[in-house]
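Encoded as structure tokens, the structure appears first; notes follow it.
Heads up, one of the protein chains got dropped from this complex, but the rest are sitting where they should.
Entry: subunit A
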Amino acid sequence: MSSYDFPDARGHFGPYGGVYVAETLMAALDELNAEYARAKADPAFWQEYHYELKHFVGRPSPIYHAKRWSEQLGGAQIYFKREDLNHTGAHKVNNTIGQALLARRMGKKRVIAETGAGQHGVASATVAARYGMECVVYMGSEDVKRQAPNVFRMKLLGATVVPVESGSKTLKDALNEAMRDWVTNIDSTFYILGTAAGPHPYPMLVRDFQRIIGIEAKEQMQEMVGRQPDMVVACVGGGSNAIGIFHPYVEVEGVRLVGVEAGGDGVATGRHAAPLSAGKPGVLHGFRSYLMQDENGQIIETHSVSAGLDYPGVGPEHSLLKDIGRAEYVAINDDEALKAFEDCCHLEGIIPALESSHALAYAAKIAPTMAKDQIILVNLSGRGDKDINTVAGLMGLTL
């Protein structure tokens, strides 16, 4: 696999990715691409990025051996990459710092972002406060309801949260609205896209800023257990935490990469958010990738207990990794994710995000089929404090 080098100069990951946007955005994307090429070659840029990750975010995030859970499951040893311990509570901040530093280089004083679960919105509001920028976050009105604590966190950080009422009122509609804002305010505004999707260069940009997860994990596993895991598992909505941990492992032989999509009520019911498991290639939000769509090419509404996975598309690099067989993609249903959420709380003393609970659920499912000396590394992409209202609601409680 030594030939893995994507995307190409125009942002294609094999047949996926690309730049499918209206002409008005093309110049801004070219400008961003050119600035990132300069920043990428500038050691001072990366020096500041790493300084911020260390002193503001608290990196490196540790690796943790989930001993009790592994023992109870009776198979492979499960380890967590603790992205939940980052400042703001998820992996999202790795990317927002990188993009905010780019925005600053480009002299943009206003940043916008879309958010589903609110983690990317919080991470964007956080860096905007940190660097003194105006911040507007678009969020589907359904998500505003189910992620109320994060909405308030964004407001505390000085951001304006705009509820989006169009379409299904979730993440995809927030993305549409952010694009509309960007096209209107293109001179003053930097769009901090939260996942490894969207038009080129975003999938590459977000991956490069999230790769730190996998780079650290490789060093830490070597240090901790003297070898690399047999399997790396991460949840996939747009796919930023997954590509962040997968990418440094793509050329490492013997490491299985498993992306876990949101199965919602079950893939067979059609009520899910698993385009790699049950969709087909199409074009949405500026890129070509697997999509949840009907026979007319209309985007289908998605269903997941986790707002962060409730997205009908997936980052283009995951579509490529699926097609070339380097990564496998599976789906975990809402009830399985909730069971893993509870087990993680009880057995490990960690409240995981509902998104990450999908990855945990797959690890818990597959571990008993593996040998006790095998290792599964799960990207615990975020903490679950934001989800307590949702989980309480499912238990029939109000807080």
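Just so it is clear, a residue touches a chain if its C-beta (ideal position, glycine included) is under 8 Å from a C-beta of that chain, and two chains touch if they have at least 3 such contacts; residues count from 1.
As a convention for this text, contacts and distances are computed from a predicted model.
J.: Under which of the names "ABC transporter permease", "STAS domain-containing protein", "Chaperone protein DnaK" or "Tryptophan synthase alpha chain" is the non-displayed chain listed in UniProt?
T.: "Tryptophan synthase alpha chain"
J.: Any idea which of A:D5, A:E295 or A:D373 touches the chain not displayed?
T.: From the options A:D5, A:E295 or A:D373, the contact with the absent chain belongs to A:E295.
J.: Could you please point out the subunit A residues that touch the chain left off the display?
T.: For subunit A, the residues touching the absent chain are 10, 18-28, 166-167, 172-173, 176, 179-180, 183-187, 282-286, 288, 291, 293, 295-299.
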